[in-house]
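Excluded from the complex is one protein chain; the other protein chains are retained at their positions.
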Amino acid sequence: MDIQEIIAFIALGIALAFLIKKFFFKKRKSDKNCSSGDDCGCH
Amino acid sequence: MTNQNINVALIGNPNTGKTSVFNQLTGLNQQVGNYPGITVEKKIGFCKLPNNVKANILDLPGTYSLNASSIDENVVIELLLNKNDKLYPDVALVVTDVENLKRNLLLFTQIKDLEIPTILVINMADRMKFKGITLDIPYLEEHLKTKIALISSRKNFGIDELKKLIVSYKTISSEPCLNASSIDPEYFNSLRKAFSNQLLYKLWLVITQDVNFLNLERNEIRSSFTKSHSDLKRLQQKETIKRYQFINDVLKEGLKIDTTIAKDFRSKLDRVLTHKVWGYVIFFLILFVIFQSIFEWSKIPMDFIDGTFATLSTLAAEELPAGVLTNLISQGIIPGIGGILIFIPQIAFLFMFISILEESGYMSRVVFLMDKIMRKFGLSGKSVVPLISGTACAIPAIMATRNIENWKERLITILVTPFTTCSARLPVYAIIIALVIPDNRVFGFLNMQGMTLMLLYLLGFGMAIFSAYILNKILKIKGKTYFVVEMPNYKLPLFKNVGINVIEKTKAFIFGAGKIILAISIVLWFLASYGPGKKFNNAETIVTENTKQNPLSEAEFENAVASQKLENSYIGLMGKTIEPAISPLGYDWKIGIAIISSFAAREVFVGTLATIYSVGGSDNEVTIKNKMAAEINPVTGEKIFNFASGISLLLFYAFAMQCASTLAVTKKETNSWKWPAGQLIFMSGFAYVVALIAYQILK
């Protein structure tokens, strides 16, 4: 593997980590907020 | 504590120019975010005051009183009741409009009861002469127990005096200006005895409001001091009357209006803008102009951005040392970033128009004009605002439904708003329209492409209204219905306010959606550049084998290898798997990939196609548009983007629910997975059927 390929794969890793965080973790966290707190935006 | 910034909270009724005051104090030193856990916009700015004092200015959501009826208003109360909050104000500025002083002071007297040092900011003072208003400032300051800043955020005067007042906040009284507990002395006395270490008004708010209170045992307070809902409301009415009596007494001496001087510009404009014929004509003319200009004006900057990034991409490929990273940059990252930046012109124009409509006070007239009609479809006049701002983005639009008082009307508005043509659909529409609709003019002035765009917008609105009608018939929800909308004064929109709004919203879009688009572009590039098995890895050998009889020129050979590789890459295999489901709609596997990635965000469509075609396409065409136009179906020899498949794609994007963030907001606002799931299944299913029918008829 040359240096270009290594950097490219690091970029892929960052992109994947970002997407997973954005679409999976964030949602799960906000669900928790909603079930435990009594104020979740509507009546 | 000495070198810490002081916290200043800006509080006020809607339409008092609170945000202009905020902009005047902070300029572009603003941070817009959300309050944790909820989607209420949180605006903090920084301001340098005299004597080297620095201040954090917090712009709280507009509210008519501390009796909250929405989560935006809850934010105000939660902050003002929680002394441990790191934004708890050292000083509160209550912004009022000199023409509505009486009503605006209601909130002021409530804030005073919280015993926070409070400055009364009387805004729009430039209109006093015009309206024949004179104020006795020393008298008002004495009786309201405050300091008054007479300013005009429009004409930019009084701001320096206001800054000086903020610096001297320690000398400003934090005493209440009236004794509201006299409405029921017995009740309040016992309340005071039971919780002697708490502020009486604070306890009263805990009893009457549904907000989170840290450090206060709501259940304990409530169980011993509960009253029936109706009794509480009666007490709240008494409280309101009490406050108004006080305000009337103070204003009787402190404010004089010479009605002979007052000129009435408002009623003349109202007569035209809410007229039963002209009102609607003007409204539709305004919408027409907006949509025509979005398309016409953004064309030049969009073509420029598209061209620039194509050049950059070529340059990067030529100048950087050859290798995987260079390919990723020139085929994945640069087209990806271009795919984000290309939306800036259209989004900026759209936000500008919406901001002007709201700033000028015209939006309330539209609400008034449309209420009766909208109610036939189970919506409210107030649904017009989300439906129009849905043309920018469904997410803030769904949040804007919060001021719809009736739950059924609000729910229906939330469910149908994603049908309106949001700005993320715009680039998809723009590129497909440019490919399949001729750039001709009808009657010499109507641009056919612009007309198609307008039709798509109308289709979005039409579908929203139609589904609302159906939902209104199906949903059985009863609730108290009421409708109160303030009709503000007409104002010339301030360039500064509109400008800041456009910059903030566009920035939020670029950095919010932009990061996702960029990440997806990178992932897509990898999926398109690597593949499993022999068919991908031995592409050169396979092509050489297949073309043994009639050898290709060097360029032709390279292209053939590239497309062989793309077809057998990971993404190619994914596309091929779903091709049977989408080929009846007229799409090939490449469009299929773009549609799948659109579920992260619609605007990814263009970027995805850009990436796919950059990896596999011919080198002759440079811009995305030209690459798409050159795509040919290898089986039929027809263009991929022809009239039938183009229309089918337009319809699919018009109706399909393809936005994960919108689903998340719907979930948050309705507090249930049921509604976003319904949106996803119904909208996408409908989109598939309509696109299928359209393609089969047109092909």
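Letters are used for the chains, namely A and B, taken in the order the chains are written, and counting of residues starts over at 1 for each.
Going forward, a contact is a pair of C-beta atoms (placed from the backbone, for glycine too) under 8 Å apart; a residue touches a chain by one contact, two chains touch by 3 or more.
We adopt the following convention: contacts and distances are computed from a predicted model.
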From "Ferrous iron transport protein A", "ABC transporter permease", "Chemotaxis protein CheA" or "NADH-quinone oxidoreductase subunit F", the hidden chain's UniProt protein name: "Ferrous iron transport protein A"
Which displayed chains the hidden chain touches across the whole complex: B
Which residue of B:Gln30, B:Asn100 or B:Ser360 touches the chain not shown here: B:Asn100
Touching the absent chain when the full complex is considered, from B:Lys48, B:Lys256 or B:Arg271: B:Arg271
Contacting the left-out chain in the complete assembly, out of B:Ile373, B:Ala581, B:Ile632 or B:Val689: B:Ile373
Residue, one of B:Lys83, B:Lys155 or B:Lys233, that touches the chain absent here: B:Lys233
Chain not shown: contacting residue from B:Gly45, B:Gly332 or B:Gly381: B:Gly381
For chain B, the residues touching the chain missing from this view: 64-65, 67, 69, 100, 102-103, 106, 230, 233-234, 236-237, 240-241, 244, 266-267, 270-271, 274-276, 279-280, 364, 367-369, 371-373, 381, 405, 481-489
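One rule holds for everything that comes next: only the chains that are shown with their structure count from here on.
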Whole-Å separation of chain centres (CA-atom averages), chain A against chain B: 22
Of chain B, residues touching chain A in the complex: 37-39, 71, 74, 210-212, 321, 323-326, 328, 407, 515-516, 518-520, 522-523, 526, 600, 660, 664, 668-671
For the chain A and chain B complex, residues of the former touching the latter: 2-5, 7-8, 11-12, 14-16, 18-19, 22-23, 27, 30, 33-34, 37-43
